[in-house]
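To keep things clear, I will list the structure first and then write my remarks on it.
Removed from the display is one protein chain of the complex; every other protein chain stays in position.
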Amino acid sequence: MEDIVAPELDVAQWFNAEAPPSLAALRGRVVALHAFQMLCPGCVQGGLPQARKIAALFPPAEVAVIGLHTVFEHHEAMTPVSLAAFIHEYRLTFPIGVDRPSDGGPIPRTMEAYGFRGTPSLVLIDRRGRIRRHSFGAEDDMRVGAEIALLVAEKDGAAAG
Amino acid sequence: MEDIVAPELDVAQWFNAEAPPSLAALRGRVVALHAFQMLCPGCVQGGLPQARKIAALFPPAEVAVIGLHTVFEHHEAMTPVSLAAFIHEYRLTFPIGVDRPSDGGPIPRTMEAYGFRGTPSLVLIDRRGRIRRHSFGAEDDMRVGAEIALLVAEKDGAAAG
Amino acid sequence: MEDIVAPELDVAQWFNAEAPPSLAALRGRVVALHAFQMLCPGCVQGGLPQARKIAALFPPAEVAVIGLHTVFEHHEAMTPVSLAAFIHEYRLTFPIGVDRPSDGGPIPRTMEAYGFRGTPSLVLIDRRGRIRRHSFGAEDDMRVGAEIALLVAEKDGAAAG
Partner (left out) sequence: MEDIVAPELDVAQWFNAEAPPSLAALRGRVVALHAFQMLCPGCVQGGLPQARKIAALFPPAEVAVIGLHTVFEHHEAMTPVSLAAFIHEYRLTFPIGVDRPSDGGPIPRTMEAYGFRGTPSLVLIDRRGRIRRHSFGAEDDMRVGAEIALLVAEKDGAAAG
């Protein structure tokens, strides 16, 4: 089966980013895309600490950790101004984008494009921009570490083995 | 040393309460007053789970758990509408009041009256409405359980022993 | 219902004790009797850390923490020489007695007398030497703290309230 090319991020506002990141510009690096909501307990307790670990373990030149604030409920409770304070209080330092709200419904645009079932969701994108892993809910650290390492090892853009 | 009578709560809005609670009306019961901010990591990880445990362990007729949202920073990020979603997502069921903002500064009124140093803060109030314990930061569950039990045991309003 | 007087401990060997403790000699103090086996995972992860917390929180003049090594399986694997190393490695400092083996079966004598269903078991004994709490399995720290505090508060040997 062919892996799907990861849809570009549709982001209304970035935090922790001097220039707006894009998957196009990150081509050549592995991307760990972590979709979350700031008031989702599973994200706060599991997903975000894992994203922080990924950012600490792998060299930024090899692996880019990108947070995506995909608000699909309680929209008025999780505005960018609240997110900014959340990022500050939880000491998150990787780039975090606000998924652009949809005109016609509660699901924001990038979430719609990727078909996220909820938060937290983790997407691993390889050096060629293809989706290699797409999971919903708590993920084991050891498994995630193993999967990212293998994607990093695809130096030439081809799967190892 | 005389114990200080707990200042009345100055609350702008209540959640999880049919009628607005007051310390005056709670006289005769022990009150565990838990001051927090919804974006304070130490509150989310330690203080609020402890408050929930207190509410589950002690009979409501003996011990009233009251949450107090004492916003003293990032005011625009922790509005009542955000707090409502937080309470929903974290399944908090005890009464939670929004500490009334001050006209002249960042510290809300009840926080000012009690002299809280930050969040989380825990205040234990005895059946006669006096402050018997006032602590800032993480508290050990076993110690808190022991202290509340002793206050509950003061059936006649007098300290045991 | 009358509370049962706690049977005296039948111990073959003591660790961390200058003079062999006895419930008779501890009369007047609350006793937290923690029955464990050194190779029982639930004891190592839950029961013994809780016993250590009790010993750290309550004044020794009020509460005596006593460990009881009640070996009822794998007898040859949990001899006193192994227990001594276990106590050293886990830095246990409260008195620990080896429950005296039975002549006729796998259940040691104090375990038989108390009717322990397994390990960990926690027995709380009041100042008058009566069993007030007898539980098997993991216990919540807050609940245990509350129960011990109430027993400590019975200064005159009578239940509070």
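By letter and in written order, the chains are A, B and C; residue numbering begins at 1 in each of them.
Methods note: contacts are C-beta pairs under 8 Å (C-beta built on N, C-alpha and C of every residue); 3 or more make two chains touch, one makes a residue touch a chain.
Quick caveat, the model's predicted, so the values are computed rather than measured.
Participant: According to the contact rule at the top, which chains on display are touched by the left-out chain?
Facilitator: The chain that is not shown touches these displayed chains: A, C.
Participant: Identify the residue among C:Val5, C:Ala56, C:Ala77 or C:Ala138 that touches the chain left out of the display.
Facilitator: That would be C:Ala77, which touches the missing chain.
Participant: Residue-wise, where is subunit C in contact with the chain that is not depicted?
Facilitator: Interface with the chain not displayed, on the subunit C side: 39-41, 44-45, 73-74, 76-79, 81-82, 84-86, 88-90.
Participant: Could I get the residues of subunit A that touch the absent chain, sorted low to high?
Facilitator: Counting over the whole complex, subunit A touches the hidden chain at residues 50, 53-54, 57-58, 140-150, 153, 155, 160-161.
Please note the rule applied: only the chains that are shown with their structure count from here on.
Participant: Once you draw an edge for every pair of touching chains, what topology comes out, line, ring, star, complete or other?
Facilitator: Graph shape, chains as nodes and touching pairs as edges: a line.
Participant: Measuring centre to centre with CA averages, how many angstrom lie between subunit A and subunit C?
Facilitator: One centre to the other, that is 50 Å.
Participant: Note the residues in subunit C that touch 2 or more other chains, in rising order.
Facilitator: If we look for residues of subunit C contacting two or more partner chains, we find none.
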